[in-house]
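Quick one: the structure is below, questions incoming.
A single protein chain has been removed from this complex, and every other one stays in its place.
Chain nomenclature is as follows: A and B, assigned in order of appearance, with residue numbering initiated at 1 for each chain independently.
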Amino acid sequence: MTSYLLRRMGQTLVVLLGVSVIVFALTHLLPGGPARAILGIRATPAAIAAFNHANGYDTPVYLQYFSYLSSLLHGDLGFSYTQNQSVASLLAQDIPKSAYLSLLALVISIVVGLPLGIAQAVRRNRFLDYAVTTGAFLGYSMPVFWLGLLLITWFAVDLSLLPPEAPQTATLAGALADPAAMVLPVAALAIVSIASFSRFMRSAAIENLAQDYIRTARAKGLTERTILARHLLRNALLPIITLIGLSIPALVAGNLVVEQVFNYPGVGLLFFNAALRRDYPVEIALTLLGSALVVVGNLVADLAYGVADPRVRLA
Amino acid sequence: MRGRVRRGAGKTAALLLGVLALAGACGGGAESHPVGQRDTVTFAEGPGSAPNYIFPITPTQQFTTFTIQQFQYLMYRPLYFAPKGDQPVIDDALSLADEPVYSQNNTVVTVNLKTTYQWSDGEPVDARDVVFSLNLFKAAIKESPANFGNYSPGEIPDNLASYTATGKYQVTFTLTRSVNPEWFTTEQLELLTPLPLAWDKTSATGPRGDYDLTPAGAKQVYDFLAGQAANLSTYATNPLWQVVDGPWRLTSYSPTGQLTMAANPRYGGPYKPAIPNFEELPFTSEAAEFNEVRAGTIDIGYVPPDDFPQLAAIKRGGYQVVAVPQFFIGYLNMNFNNPAAGPVFKQLYLRQALQHLVDQPAIIRGVYSGYAIPAYGPVPVGPPNPYASALEKRGTYPYSLAAARQLLASHGWSVIPGGVDTCLNPGPAADQCGPGVARGAKLEFTIDYANAIQPTATQVSAMKSDAARVGIQLDLRGAPFNTILAQDSACTPGQSACAWQMSDFGGIQMSTYPTGDVLFETGGALNSGGYSDPTADKLIEATLYGNDPNALTAYEDYIARKLPVIFQPDPDYVAVVKSDLATEGTFTALTQANLQPERWHFTS
Partner (left out) sequence: MNAPNLDVLASPKGGEVRAEGGLGRAIGRAFTANRLAVLGVGLIVVIVAFCFLGPLLYHTDQVYTNLTAANLPPSAAHPLGTDYLGYDELGRLMAGGQSSIEVGLAAAVMASAIGVAWGALAGYFGGVVDAVMMRIVDIVLSIPGLFILLFVATIIPPTLGTMIAIIALFAWLIPARLVRGEVLSLRSREYVQAVRVMGGRGGRIMLRHLIPNAIGVIVVQATFQVADAILIFAVLSYLGFGLSSPAASWGEMLSSGTPYLYDDYWWLIYPPGVAILLIVLAFNFVGDALRDALDVRLRQT
């Protein structure tokens, strides 16, 4: 177990190092550079040269990379020129909001999606299964931005029931204070997730139901209800863990599309705006952060899997 | 001239629920307001453009109207204030100094400060403050030319041989050469914002002194202040920034751009705040802002061009609508140094043909719902201003497919509607394609345009369609605004950066005196197309350094005829104001980013 952990950590580091090389190369090897986009059209050549010098863009790329890496190791994520703020402070501002949105959606998706999947597995090939399957297919074939637009059209424009956009607030407290405005963004995210969660749970449960111990339990004459409660639900723990692990990136990095559609000032929108403005320090930092979360999320899921299911050996 | 790029299509803002203090406008009394009356007026910032630099010596990347006019000016008044309402001229009443006096063949300028202004720490706003600010200005740009947004090499402060306090309230500038007074006042002196001596420090805890009097000391002071300004979260708490001479001081500030200001009781100018508090709200997009307008939760906001069709509904929702053309030129840029297209762009007849292909009436109707005016030259015709010439108002090359076709046909091109014209008759004569254009050259150009700005997208699409009818093929490539900006840069023919042919990022917000030194002069910072014409250069020089009052007219008429860029309509800025809000003067000032909440009051 320890050696497994060490090896996984080592791999994680390699992966993150690789990501940083890729992202850094992307921003720095391509022509143009950020100076003009950041300084604006009125920037004189002298101003551009001064900007490049001040930010080290006139040194060889590998030197820039090493200096970036070293400041990264010192906890410095960089500085956003256009926003006149450190990337760390931008993240501190937006991560809680993104996490709030994603967490709400995740909880709803699990609470709704998993029971749906189990119900489908139990009533396989009956009406419920077909109905939910159809819904699930629709859900995960649906472009989430279009779903968002439809929700806005129906519930904000036509019915005037809910605000058309997420809370426009700088702080998490502001978002918490305006639950009505969270309904549509959370719904858009959750609908899509419920679709894939239920689908996932359905196949996991079907596999489970076919397992020997369930057959044994049946043979022992246990009622279906007991079997469901005792075996299936316990085994449903694994998919839940997996899903949570896989959702960790979204928890922090936000959901770019939903945040864009509903103008929710989270990490996703931060990245989107940075991409529009070529705010490279923000783009690099967020991409790295996102990758780190993916890696950590996978690791957490695998570890938890190993703990929860003794049959899975981590070696 | 100095310009600011319009970021996104619109800009301005909305006010949150606020409430009124005293019905009439009158000074100071921020303390006693009957309970239940609104004491805050709120204003929406432009989309994704929160003010994020408080120190008036503002670096290039933060130099936007949102940061300067709609934030800093409220606290730190410039020496000369412009615009005047919605007019692009100096507002003498709001300036810290009387009109400057020019002498010795316009090489010496004497500025007399008004004695009524004082800093909120009780010190007067005087000549020493002007000298202090210039010392820091010089130190800043010496460190990096990018440290001041509107600095142009050779212009202020480089063109000052000396500046001295010749009296407590008098500064005398000696210039390196004779200038056009109109230009010097509106484009050079307007850049100066006196700074309080309370800022003459090199550390937060250290004593204040006359550090700025030596270049090394000035650099230390500048570095200290710029460092403080990089710390956004302390904007409202740092005692430095609380020393103001404007009508407002900052009371809270979030780095996202949400901020509140309170009246400065020591403000010495006209129009003391009637509503004691002012709040600005940030928005991530135009849509987000307009949602608030639609919901009626904003006192003052704006309407993006996409939503002009909804103005009637907005009026019914309790808003007054104020629409005035921006002091703005929209244009399509051509790269005269592109190896393939450059030689063709250098032909005047081709540029004339292209200008004939801009269907301004249809764009004004279709894109802007009528809220725009035609533009045929480098000086906007609206808002009403003393600069636009008769020729510009009349228009030079109006929409005409026939005229475009005729120009091409008479210069040796095969005109193939729907196809691509080729040069059949190369050569420099009047009926030939022109010097540098080879036989078989094609009229096929790529336009890179900012696709997030729907009016821009629509205009280039319409132009593509019209151009095809005379055999000019325009290939469109949309990209985010800043991507367009990044590649739209001056270059020499051999460079890879010269691959762009035509580019449309919207246009340029003109500053007060609309001459062409940076736009069309050879090597000008905004002259990204590389236009170079000795006559134009001479005419521009005359507007800066000559004595002829007609210099500007000569310049603009020449440019309007020569078309270094293809001009596009000038859209209105549409502001919306809650019906129960009134102002001294008119709200049309809002259309020119001229934000003066001290003049507002609630009527109910």
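One rule holds for everything that comes next: contacts are C-beta pairs under 8 Å (C-beta built on N, C-alpha and C of every residue); 3 or more make two chains touch, one makes a residue touch a chain.
The model shown is predicted, which means the values in this text are computed figures rather than measured ones.
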| item | value |
| --- | --- |
| Residue of A:Leu26, A:Leu63 or A:Val111 in touch with the missing chain, whole complex considered | A:Leu26 |
| Which residue of B:Arg177, B:Arg365 or B:Arg394 touches the chain not shown here | B:Arg365 |
| Residue touching the undisplayed chain, where the options are A:Gln11, A:Ser67 or A:Thr216 | A:Gln11 |
| Touching residues (missing chain, whole complex) on subunit B | 287, 294, 304, 306-307, 309-310, 359, 362-363, 365-367, 448-449, 451-452, 454, 457-458, 460-462, 464-465, 468-469, 476-480, 483 |
| Residues of subunit A (touch criterion as defined above) contacting the omitted chain | 11, 14-15, 18-19, 22-23, 26-27, 30, 137-138, 140-146, 149-150, 152-153, 157, 164, 192-193, 195-197, 199-200, 203-204, 242-243, 246-247, 249-250, 253, 256-257, 260, 271-272, 275-276, 278, 283, 286-287, 290-291, 294-295, 298 |
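In the analysis below, only the chains that are shown with their structure count from here on.
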| item | value |
| --- | --- |
| Subunit A contact footprint on subunit B (complex, rising order) | 2-5, 48, 50, 52-53, 60-63, 144-147, 149-153, 229-230, 232-233, 254-256, 258, 281-285, 287-288, 291-292, 295, 452, 480-483, 485-489, 496-497, 505, 508, 518, 525-526, 528 |
| Subunit A residues touching subunit B - in the complex, by the definition given at the top | 31-34, 36-44, 46-48, 50-51, 53-54, 81-85, 89-90, 93, 163-165, 168, 170-171, 263, 265, 269, 273, 275-278 |
